[in-house]
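Structure first, commentary second.
Shown here is a partial selection of chains from the complex, left in place.
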Amino acid sequence: MDTLLSPVILFFVLGALAAFARSDLAIPEAISKGISLYLMAAIGLKGGILVAESGFTTDLLLAALAGLVLSFTIPVVAFFILRGFGRLDPINAGAVAAHYGSVSVVTFVTGQEVLTSSGLAPAGYMVAVLALMETPAIIVGLYMASRYATNGSAGTTSSRELLHETLLNGSVVLLTGSFIIGIMIGKEGFATIAPVFETGFRGMLCFFLLDMGLIAARRLREARSLTMRLVFLGLVFPLVNGIIGVLLGLMIGLDVGSTVALAILAASASYIAVPAAMRLALPEADSGLYLSMSLAVTFPFNIIIGIPLFTQITVWMAGS
Amino acid sequence: MKRLTSRKRIEVLVDAPLLKRVKTMAEEAGIIGYTVIPTLEGKGAQGEWRDERVSGGVGSKVIFLTIVSEERATAFLDQLEPILDCV
């Protein structure tokens, strides 16, 4: 309940309501893009500074391993479910599956804010896990698509070009680069830039989620290829993946905050790096489809239901 | 106005992430010059879209404009043909 009264979430709801009511409220794209870059830089720096303080621990390694395992296995399972229950062809199933194996930076960031304000701040190294989980699912999704597709361009983009595109995607580079800068400058060096990258963080996030609310609701309204079955999967995937994340996190002995963060990463679906890669690698896949599922179904689910739910479950399981 | 020669003007509306590919195709068709123009929104058989740069440029479209000789235009269009539906 408390989570829903967080200003960050309320702005998301405001945006969604405005879009449903067909208001012409709109954030200029340059501003959204700018805030999006700001959030990546800020989250990267923060994570790096925390890791610089705590050093490389076994927890970090275990969390990284867990993240990698999730991002390799989720797309495989998701692919077959999308093919079977979802009734998608291999190309679209591969494209959608890749989104669920990867992660959404803003979902993570929102979760982190909510957790921090409940005194359950996740460990800094979870940012490294976030960065690690961004790309492997792309490769898995493409592999599934090309393996099961009987024709089409799946595979026409040279794998070298694709690897380049994926690993050097602007958001991946900025997040990773800021993380490394954070490690290099440490807490002291951060002090002078903290007013922008830390103090201003929550306010900027409000603005960004306002925009996400607008975008998610508009997508939902205009989505054409979204069947009821796919909407259902867009809700079940985060639920199941999130719970698997909770179990895995507790199993490897992470603290409560970091376990919830891992669950959020598992539950979230990419809407930046993966769509860009899929548009290039699988141009015949329906971009309206994967963006709608990721942005208009799974993202709101995680923001409004997923984050508090995974927190509840983890607290309850860790306590028992 | 004696310096004017006959040229084809080709405009390709392309998803931002696929622009790179169209450039490569133009290059392969021997086209050196082009200009890219922004767009704001649009509608077609596949529904409506509007520029929202958050999703990695997917859903944003740009116009690839090139003015070329008839011969190069044909070569370029032949190259484009297989992906015309998805562009």
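The letters A and B name the chains in turn, as written, and every chain counts its residues from 1.
The rule is short, and it goes like this: contacts are C-beta pairs under 8 Å (C-beta built on N, C-alpha and C of every residue); 3 or more make two chains touch, one makes a residue touch a chain.
From a predicted model like this one, the values you see are computed outputs, not experimental measurements.
Novice: Could you list how many of each labelled chain the entire complex holds?
Specialist: A x3, B x3
Here is the rule we go by: only the chains that are shown with their structure count from here on.
Novice: Distance between subunit A and subunit B based on Cα centroids, please, to the nearest Å.
Specialist: Taking the average C-alpha coordinate of subunit A and of subunit B, the gap between them is 31 Å.
Novice: Residue numbers of subunit A touching subunit B in their complex, please.
Specialist: These residues of subunit A touch subunit B: 29-30, 32-33, 36, 153, 169, 171, 211-212, 215, 218, 222, 224, 271-280, 283-284, 287-288, 291, 295.
Novice: Within their complex, state which residues of subunit B touch subunit A.
Specialist: Spelled out, the residues of subunit B in touch with subunit A are 15, 17-18, 20-21, 46-48, 50-60, 83, 85-87.
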